[in-house]
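== chain A ==
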Amino acid sequence: MPGNILGSEDIILSATGIDKVFPGAKALNKVNFQLGRGEVHALLGENGAGKSTLVKCITGAYRRDGGRLVLDGVDIDPRDTFEAQRLGIGTVYQEVNLLPNLTVAENLFLGRQPRRFGLVDARAMNRRAETLLAGYDLDIDVKAELSSCSVAVQQVVAIARAVDLSGKVLILDEPTASLDAHEVEMLFAVVRRLKTQGLGIVFITHFLEQVYAICDRITVLRNGQLVGTREAAALPRRELIAMMLGRELGDEIKTVAKAETEEGPVRYRFSGYGRRGHIAPFDLEVRKGEVVGIAGLLGSGRTETAEILFGAEKADSGSAEIEGKPVELTSPRAAIRHRLGFCPEDRKVDGIVGDLSVRENIALALQARRGWARPIPRAEQERLADQYIKALDIRTTDREKPIRLLSGGNQQKAILARWLATNPEFLILDEPTRGIDVGAHAEIIRLIENLCEQGMSLIVISSELDELVAYSHRVIVLRDRTHVSELVGEAVTTAHIVEAIAAGEKQGASR
Partner candidate 1 sequence: MKLKTALASATILAACMFGSAQAADLTVGFSQIGSESGWRAAETTLTKQQAESRGIDLKFADAQQKQENQIKALRSFIAQGVDAILVAPVVATGWDDVLTEAKDAEIPVILLDRTVDSSEDLYMTAVTSDLVHEGNVAGKWLVDAVAGKPCNVVELQGTTGSSPAIDRKKGFEEALAGHDNLKIIRSQTGDFTRTKGKEVMESFLKAEDGGKNICALYAHNDDMAVGAIQAIKEAGLKPGTDILVVSIDAVPDIFQAMAAGEANATVELTPNMAGPAFDALAAFKKDGTLPPKWIQTESKLYTQKDDPMKVYEEKKGLGY
Partner candidate 2 sequence: MNALKPHLIRLAPQFAVLVAVVLLISLAFPDFLKLQIQNGRVYGSLVDVLNRGAPVALLAIGMTIVIATRGIDLSVGAVMAICGAVAAASITSGHSLVYTLALALAVGLLCGLWNGILVAVLDIQPIIATLVLMVAGRGIAQLITEGAILTFNDPGLIFIGSGSFLGLPMPVVIWLVFGIAVTLLVRRTALGMLIEALGINRRASTLSGVSTGVLLVAAYVLSGLCAAIAGIIAAADIKGADANNAGLWLELDAILAVVVGGNSLLGGRFSIAAALLGALIIQSINTGILLSGFPPEFNLIIKAAIIVLILVIQSPRIRDLAALFGRSESAEATVKQEAK
């Protein structure tokens, strides 16, 4: 194991075989994670990989379902974040969770203010606050309201409070998301100083250049599984991206015969399509029976591309054509009229209508297209629901069950059924396999392949590169909300995709 290079006396926090199960999905599966003294350790992975679940299990925000947690040689089982804090594990989040209307000093000592004659001794508190912050090279007025400080200073105050409270392990959850380059440097100076004091620091981020700038080791999670822990210096950027997105490099699965479709006529053509602040203008062509994959890291503009194609966000530049005829796809309704369908990434927020039954959820889009005055007869709805429950193997005791009671994978299949019921010609799937169990995973991939064979055009967004490579005829690679590369035919391999993303990352880092 590459992770076990540290001697046991150097390890401050050790998590072994951590399990966490949510209804319908296994969020963590026997994950091991070891943090050394004086180490900055990056925890990486795409959305839903299990990073935040692991952190929450460590900080007591969740109770783990299995595994051991050892802090400084002692087994711990924190019931809540306060207990974890007392034990020595402090956390600082992206959104500073302090009180902006209190002073800096009050924020530092909230709940443990120095007292004199039973009253808060403000003078002593301010003095101690100044001493504490001096250790962070921070010379600010501790009597000022926290809201008057910059976000970076607020971050440092939050870190100072967490370290002062806990002092063994510091978890930084996306601390740099809202900081500029200068502020990031200031924060890193603080992190380096804490590192020399022997603190173990967990650093969660999706900026890879920052990972290489400050981290000693990197642990990557994917789908609730540990992919591996590596020395940062010995892990090339390409390989890191491969760890995050695909299983193994060179492990190529090519199942679909792809050659013939590339010759077919273009059915959908988007030219100069874009929306300011969302996605830079791009050109996109999709043929009948073709799967176009979209790859890129989190925040690269994947979902934005899907939303603009479907009209959920209006394009402010460019034009769309279907079979040579210009069309206006300015709203989901318009897109649906042109036989488009869209399974959104965030099922709970954008997909399911929780209190409605599985039957109603499946019938919804078709009903919306028919209009309110032409209701789908109950019997027809039931037939439709039963047909898709059977065809997609949606596991539910009853088609009248509220859909919120189903597991994630079955909800996903029901949303797919909702679109298949409209008999679409162009389906956009945003992360169709995220957060669902392995069985359902395979079924959805098979379904994508079947739909494509039946002549449907598909756009599939996924952070599972090997999956994407398996069914895509072409792959568009995104970075910084821009379409940077398009891979066709034999060039569609995880290696190429990772390279395209990494090339962008290097560019981004050098800027």
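Some points to look at:
Note that in this section contacts are C-beta pairs under 8 Å (C-beta built on N, C-alpha and C of every residue); 3 or more make two chains touch, one makes a residue touch a chain; residues count from 1.
Candidate selection criterion: all candidates are chains of the complex that A comes from, given by their letters.
Note that this is a predicted model, so its numbers are computed, not measured.
Interface remark: chain A makes contact in this complex with candidate 2 (options 1 or 2, touch as defined above). Those residues of chain A whose C-beta lies close enough to touch candidate 2 in the complex are 310, 312, 332-333, 336, 342, 344, 349-356, 360, 363-365, 367-376, 378, 418.
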